[in-house]
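Inspection log for the structure reproduced underneath, given as structure tokens.
Note that this complex is displayed minus one protein chain, with the remaining chains in position.
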Amino acid sequence: MLLQTLVTGLAIGGVYALMAVGYSLVFSILNFSNFAHGVIIMLGAYFGYYLCSSLGLGIGASMLGAMIGTAVISILNEKLAYRPLRLRKAVPLYFMISAMGAAMFLENMVYVTVGSHFYSYPSFFTGSISIGGAYVGLLDIVALSISTFFIILLTLFLNKTMMGTAIRAASRDMLVASTLGVNIDGLLMVVFALAGGFAGIAGVFLGVKYLVYPTMGVITNKAYIAAVIGGIGSLPGAIVGGLILGLVESFVSAYISTTLRDVFSFSMLIILLLVLPSGLFGKTLDEKL
Amino acid sequence: MLELNNVTKTFGGIKAVSGFSMKAHPGEILGLIGPNGAGKTTMFNLITGVYKPDGGTISFDGENIGGMAPHHVVEKGIARTFQNIRLFNKLTVLDNVKIAFHNKLHYQLPSAVLGLPLVGRQNKEIIKEAMTYLELVGLQDHAKRVAGSLPYGLSRRLEIARALALKPKLILLDEPAAGMNPEEIVDLKELICMVHREFALMIVLIEHRMDLIMSICPRIVVLNFGTKLAEGTPEELQNNEEVLKAYLGEDYKNA
Partner (left out) sequence: MGYINSVLTLGCIQAVSVLGLALFTGFTGQFSLGHAAFIGIGAYVSAILTFYYHVPFILALILGGLGSVVVSFIIGVPTLKAKLRSDYFVIAIMGFGEAVRVVLENLNITQGARGLAGIEKYSTLPVVILVLAVCCWLARSFIVSRYGWRAIAVREDPIAAEMMGINLFATKMLSLAGSAFFCGVGGALLAHFLMYIQPVMFTQVQSTQLVAAVVAGGIGSISGPVIMAIFFIALPEMLRIANMWRLVIYGLVLILIMVFRPSGLMGYHELTELGKGLFRRLKKEGS
């Protein structure tokens, strides 16, 4: 029971981390919460669903397809809804409103085109394996390994490549980065592609584990909570925040009550913010005067 | 009297200010100078309550104000301007100054919400008073203009007028001459001296323009790496080896 709960918690935590990374990456550079990210995750689940159930592709190919699809949408989102604001140096409030508009638009586009049906993925990774007497779902293990793999890949990318260095520089100070000759447009394209790609993977996992429906973006609110817990804008924060949230949820559902799960996460968030207003790893945002 | 005693502030393990003490007396214009990053603006932020000191005490007229919320510090009689000018850009020049009187009006929330005539009357009286401050800095003809559209020099003046309208005992000016041409600096110097005379104010002035600071501050404190390097009259500092080495060196000879 304990081990099982632990692995389930880590697995869902890993998926939260994948999603939270998208929020944090964008935040670290543009300094606003991209509320459209959740909807892009939802689209990822739809893309994956169509690829594997209508086209009959395997899970790997479907995931890749979903990643490409969400990366493209994410880039378009930036180019159409944020870039003009960025060029005008608009305040974060305007970015948030634009992001909310994008979320509303995309979510309801799914309603009017696909409808509000619930879809379920074909079964993948249904078995479970026994570790030390406890049965652990195969899907959980796959989810955890793949999340870990991609997060390591991202960390390597950010730390070992030129582009990654440029992104880290821009997250410190975009103005300085641009005066140093970093192409901000190109850089943001990479950032949004990464956030979108991660959204795609997360969307497919959510789809396989639960169901696919237009308001599944609500689950992604929790990824935002995870990002905030970790300290939005911080990559390790997103990962740790995701894992903490996943574990708390999994233990609360297993040992306390499933219905209290979300209440628990929300209370945890609010209490944490009251104690640590910038999350666990967040930069203290003392504004420069 | 403003008194800082052994004040310390760290950011993420880095000491921005350490063991700093200084005194400013009523009616004095005190200069605060030092190289970039010496902790001058941090000092203003500590005095005005934007930051909480990690150690030491800050007292004003015998009362400890260290760590007090900024709006309480203002109530004690301290006003400031900002290095990078913070006006209410979308509002008119007059409205910028009007806001300073928000605590001096007598009507309460119920009459305000109901829009009783007394609210309008009191607001009108305030306009008259606000205009006197605009006249003082020579902005009376710009009263209806949107603050964001003012040229640089006038924005500085408006910020000073807004701070004065709070009727402070002490005013902190953070690099008021930054970005000004020599003519504007002469005007600014006159303005500061006039304000100092008229209101019998205590002024603490951060400035990089040595010509300005040397000519209006009888006493100057030099900051370096968050500690006090020296203190004295302009003449004393000009002959202080430490100061010349750390800061004044080239700068002053050019000026």
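Every chain is named by a letter (A and B) in the order it is written, and numbering of its residues begins at 1.
Criterion: a residue touches a chain if its C-beta (ideal position, glycine included) is under 8 Å from a C-beta of that chain, and two chains touch if they have at least 3 such contacts.
As the structure is a prediction and not an experimental result, all values here were calculated from the model.
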Whole complex considered, the hidden chain contacts A, B
From the list A:L6, A:I97 or A:M163, which touches the chain that is not on show? A:I97
Sort through A:N108, A:S145, A:T161 or A:S257 and give me the one touching the missing partner chain. A:N108
On subunit A, where is the contact patch with the chain that was removed from view? 27, 32-33, 80-81, 84-85, 88, 90, 92-98, 100-109, 111-112, 221, 224-225, 228, 232, 263, 266, 269-270, 273-274, 277-278, 285, 287, 289
If the hidden chain were put back, which residues of subunit B would touch it? 48, 50, 69-71, 74-75, 79-80, 82, 86-91, 95, 98-103, 105, 107, 109, 112-115, 119, 123, 162-163, 166
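Convention: only the chains that are shown with their structure count from here on.
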Quick check: how many Å separate the C-alpha centres of subunit A and subunit B? 45
